[in-house]
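Then we have chain A:
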Amino acid sequence: MKKFKYIIIGNSAGAIGGVQGIRKVDQASEILIITSEPWETYSRPLISYWLQGKVKREKMHYRDPSFYKENNCRIRYNTSVEKINPQDQTMALADGEIIGYEKLLVATGSIPFVPPIKGLPKNLKESKSIFTFTTLADAIGVKKGLTNDARVVILGAGLIGLKAAEAMVNQCQSVTVVDLADRVLPSVLEDKSSDIVKKHLETQAVDFMLETSITEIRDKEVLLSNGKSLPYEILILAVGTKPQCTLIQEARGDIGRGIVTDHHQETTLKNIYAAGDCTQSLDISSETQKNLAILPNAFLQGEVAGMNMAGEEAVYDQAFPLNSVGFMGLYILSAGTYDGVAYETQTPEQYKKIFIKDNVLKGYIIIGDCMRGGIYTDLIREQTDLSTIDLKMLITSPQIMAFNQSSRKEKLAQSH
Partner candidate 1 sequence: MAINFIHPEFEIIREEKRCIKCRACERQCANEVHSYDQEFDCMESDESKCVDCQRCVSLCPTRALKIRKTDNRYRENANWQQQAMEEIFRQADTGGVLLSSMGTPKDYPNYWDKILINASQVTNPPIDPLREPMETKVFLGKKLNKLEFDENGELLSEIPPQIELEMPIMFSAMSYGSISENAHKSLARAATELGTCYNTGEGGLNQDLYKYGANTIVQVASGRFGVHKDYLNAGAAIEIKMGQGAKPGIGGHLPGRKILEKVSRTRMIPVGVDAISPAPHHDIYSIEDLRQLIFSLKEATNYEKPVIVKIAAVHNVAAIASGIARSGADIIAIDGFRGGTGAAPTRIRDNVGIPIELALAAVDQRLRDEKIRNDVSIVIGGSIRSSADVVKAIALGADAVYIGTAALLALGCHLCRTCHTGKCNWGIATQREDLVKRLNPDIGAKRLANLVSAWNHEIMEMMGGMGINSIEALKGNRLMLRGIGMSAKELEIFGISHAGE
Partner candidate 2 sequence: MKRVYVNEEWCLGCHLCEIQCAFANSGEADMVKAFNNSEQKPLARITVEDGENDIHFAVSCRHCETPYCVKGCITGALTVNENGIVQIDDTRCVGCRTCILMCPYGCLTVGHNKTLLKCELCVENLGGEPSCVRRCPNNAIVFEDRDGGLL
C-alpha cells in the first residue's frame, strides 16, 4: 500500500490553499492531489467568463501549470475516492486501490442542488440541453448547445444563474431567468439593491419571471407555476449548491451545514482536515454556522488547514459572507450580515447600504462605484469597535481618514 504524508482530495481553491499552507511549513514532503476532474486546477468562477468568450481556456488556470511540479505535488486526475477509513488512515479509490495518508485534506467543494421537478431526465450529465453550471464540463456542455437562435431558460436568479445569463445573453436569441423568489440575488441583496441589479440586467435584454417556479420539464419546453410555458433550447438549473460531504459523513465525521471543523480546519476525525465549499463556517458577522461557498473563504481555510497539517498552528476564525460580482459593467460588493441600523445612500454612480449593530460594522452592500470597499470589509473582519471612528465620514465613503490618528499611523506609517 502506498502511503503519503499529505493527501488532498479536490483540486480547486481549498486544495490549492492547502498546498500553499503545507509549503509554508514543509517544503519537502510530497503531496498527493486526487481530483475527479481531468484538468489542472482552474478557476471555477471563470467558467462564465469562458462561456462569454472573455477568457481563453489557457487563462483559466487558477495556478500556473508549473505549480504542481514546483510544489512537489503528484496529481491523479479522473479519480474518485470511494471511502475514507480514519481508523487506519487509509482511503479506497474508485478503482479499488487503497492508499494511506498521515494528514488528509478534504476539499471536495459543493455540488449543484437539483430540485426534483417532474420530467427531469434521470442522467443529467448526458443531457444535451439541460445543465447545471458549476464546472468546466458544464460550461463546455452549454457551449456546444449555444447557438444564435437558442432560447435559454435559467432556473435560479442567484449568482450562478445570473453569471450564466450574462455569459449567454449576447450569444443567443433570448435569456429568461425564472426564480421562486420575488427578487434577484435573494441571498446576497435586499429589495432595493436587487431591484437596481434586475433593472440593469433587463436593459441588457435579460428577461425575468420572478415568483415563478418550473413545474414540469418537457422536451424543449418548461411549464411554469403561473400556468404559462417557456420554450427552451438550453435549460440551466442554478437553484443553489450543497456541500459535498459524503466521504466525511460516511466516515462518521460530524456534519452540520457542511463538514464541521474546529478553527484549525480539522474535522471531528483525527488527522482529517476540510476546507472550502464542503465545510461549515462560523460567520462572525451573524455568529451563526453557515456554508460559505465562496472562493476567498475556501483558499483561506485551505491555507490554514495546510499549515496545521504540516505541524504549525494556524487559526482561521474570520469567516463571513463576501461577494464581489459584476454583471455587464455593473459591480456589486457585499459582505457580512444585513443586521442592525442601516445607513443607505444613493447617487447616480452608486447605491450603498451599511449596517451597524452594537457599534460594529456588520455588513454592507455597494452597487456601482465600489472602489475602496475593502475598508468596510476589514471593519467586519476585525469586528472593529466603531467608537473611535468618524462614523459620518465612514458612511459617506470608505476611507482611512475616518480612523483616528493613531490608527491611521498604524495602518500607513508602521511596519506590519
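Methods note: contacts are C-beta pairs under 8 Å (C-beta built on N, C-alpha and C of every residue); 3 or more make two chains touch, one makes a residue touch a chain; residues count from 1.
The candidates came about this way: all candidates are chains of the complex that A comes from, given by their letters.
The model shown is predicted, which means the values in this text are computed figures rather than measured ones.
Touch with chain A in this complex holds for only one of 1 or 2, which is 2.
Note for the complex: chain A touches candidate 2 at residues 17, 43, 45-46, 49, 54-55, 59-64, 295-296, 299-300, 303, 322-326, 331, 333, 335, 370-375, 377-378, 381, 393, 398-401, 405, 408-409, 411-416.
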